[in-house]
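Note that one protein chain of the assembly has been removed; the remaining protein chains are unaltered in position.
Lettered A, B and C in written order, each chain numbered from 1.
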């Protein structure tokens, strides 16, 4: 494949300044060159011709299941005015297929590889984790938003007990650090965040896509083949930012922010709200080089915000009420 | 006050066609001339010079508390790229102040008056309901999203048991039909919807604003005086539509859709998803005459969708998977 | 940037200090979600037009800039309570900073019509940013103090010195100000010195501009009582009310 990006933006940045702000952050035992990584399912080795992977803080794989899965019927994608809906349904080559195929290509990228794992029953999480435990992997990201067959299709991520059970179950089996990617549609993210921490999570990812729907008026059917889907992109940013703030306030482990991020300013907002790093999903579809552009913009933004190390931003949100003289 | 709307759109519609589609809908015992009403807090008698109230399906008051409340510190409003955040904090004149003041002005409008009521403890809901029970009111809309002091600030609306308790408590005291406006940030809206129905609700309103946050990078503080706020407007539409679909599927009482609606097509989407009527909030700020414009557009839209009565749309979403010949 | 709106009803009825809400979203668009309050810089009742000046700051004014002559813009107004000039006032001191001056200029216009005198102070970072100098002169202001940060003339000490020197002898009977906390404090000093009542026009984030959303209040004034609504109880307030509120 030959790929041509006909847009000067990604290329003609000024990279020649003297003492640049330090963009590195530490997530558990992991030191990332910068806080930006892709969101699971919104990235793949196919992007290598467009993105220098080694410039990313880490890469995150699409969620891997123990067994092969075909995913959902078409349409799997629909655009909304402020983001998109998907019902891809996590097709997967299964852990064997993943190990011998995609994993090697992720590993060739020259940065940390975080492997997202999922399951339809608790035992499938254990299986896939054990299958991949000996690989050169920086962390597992446990996707607890998969529909759980033991709970009538409700995601494990909606219950603090089930999250704790799955996380500690995996923790007993493997030594790989565990990140837990939380489900956003819960009444109290703090409770689930604490449960994940107590069960041994090294970090949290907050959050996954939101449950959404759009309807095609002509045929009165969902714009997606499966009815509802995951709502992602800029429209969810205020929601994700609130969840990040609340989760970060509830735990001592690092939180990785995710949801609607598309600019360096968004990254700064998430870090100020409490995130140590961030993931970018939908914005990579809009412009495949978004993550690199964001990383390029982080240095100048740090200077504008007067921080030498980007990690100085983490969790510094000031909640004081600001009242001026004129009311 | 003199008000001039310098925009022809609201005025030069064609209203002279012969047999127009029937826009009326029935919510419990209430027959509405059309399915469009304002969302609580996004409307007031102050709009009378701009909107002929009698053209609205109903009017809904801002949430009334039993006792006078001052609301939150500034800033109470912030715009986001796809909607807005508010932390107004529901200032209220209390039920006495409301009865002698605003209520009369709503009643002068010539359409059904739905009074939104709230409380910081369960007993406050009972108090305000009793205070207003003898007034000429079409229904109470019970706002269960108020922070509840007996539950550490968590809204009653996040627990099926507490919703059932408050709704049946009010039901025992007053004869006015009860609409229950559900809280969106729950793992299963179906469960709460059923609890409200079983406790005696005549209809549900789905849903309220979503919890969101935005940060001002310059001073690293929330753009709102109180930190987080309610996220409303077009960005939440796919989320609200999904909740309406799920709630309507779970109950037999009518559901009133609310969240991100700004066009007649949006109304049709919500009705197809299961709503019997809709509420419009943020879009009234954008253009105060939005509701009238939407109502004007509903007739032609019904014709385009081939329905004689708009109520034929309700709950007709087709979930069949559409696959063409070419895959 | 300037917008001249063909709005005969507004031009005919607007009082100094009132504002309009301009919707920067075009018909069919949903963003920017909130309309923007804008002062009336000048009005021409004969032509049926009003003029608005604005600085491009964020998404709202960025969008306003995209409107072309001849396009319709959704406008509601005039709104709010403007300045109140008692019948016996002969001379009014107007003290504006930056874009805040736009809330004061129609006072000068009305003064000219009603035979009152205007003393105007317009303050800005630099001379390029000064607003209203020519407008005040054209509308018969007795004195126009154009002061800037660049040449130091806007510094409170310098400004108060020159104002007292020039006007102590025949001080104004009313002081109106808008656009700067520092100037509000300066006006307070002058108000006490000259025993002239003072009114301030204040800003707030607004959604409805009409008084029903309660978005523009600053919180509680006293136990259980909401502070005034800037859009409906103001935006012009007698200084006394403001001072009470500021708790």
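The criterion applied here is as follows: a residue touches a chain if its C-beta (ideal position, glycine included) is under 8 Å from a C-beta of that chain, and two chains touch if they have at least 3 such contacts.
Model, not experiment: these values are computed from the prediction.
J.: Write down which of A:41, A:57, A:118 or A:238 is the residue touching the left-out chain.
T.: Within the whole complex, the residue contacting the unshown chain is A:41.
J.: Using the touch definition from the top, which of A:54, A:79 or A:134 touches the missing chain?
T.: In the complete complex, the chain left out is touched by residue A:79.
J.: Residue-wise, where is chain A in contact with the chain that is not depicted?
T.: 1-9, 41-47, 50, 62, 67-84, 86, 88, 91, 225, 233-234, 262-263, 282-288
Methods note: only the chains that are shown with their structure count from here on.
J.: For chain A and chain B, let me know how many angstrom lie between their CA-based centres, rounded off.
T.: Spacing between the chain centres: roughly 33 Å.
J.: Spell out, as numbers or ranges, the residues of chain C touching 2 or more other chains.
T.: Only 30, 204, 218-219, 227 qualify.
J.: Of all residues in chain A, which are in touch with two or more distinct other chains?
T.: 81, 323, 327
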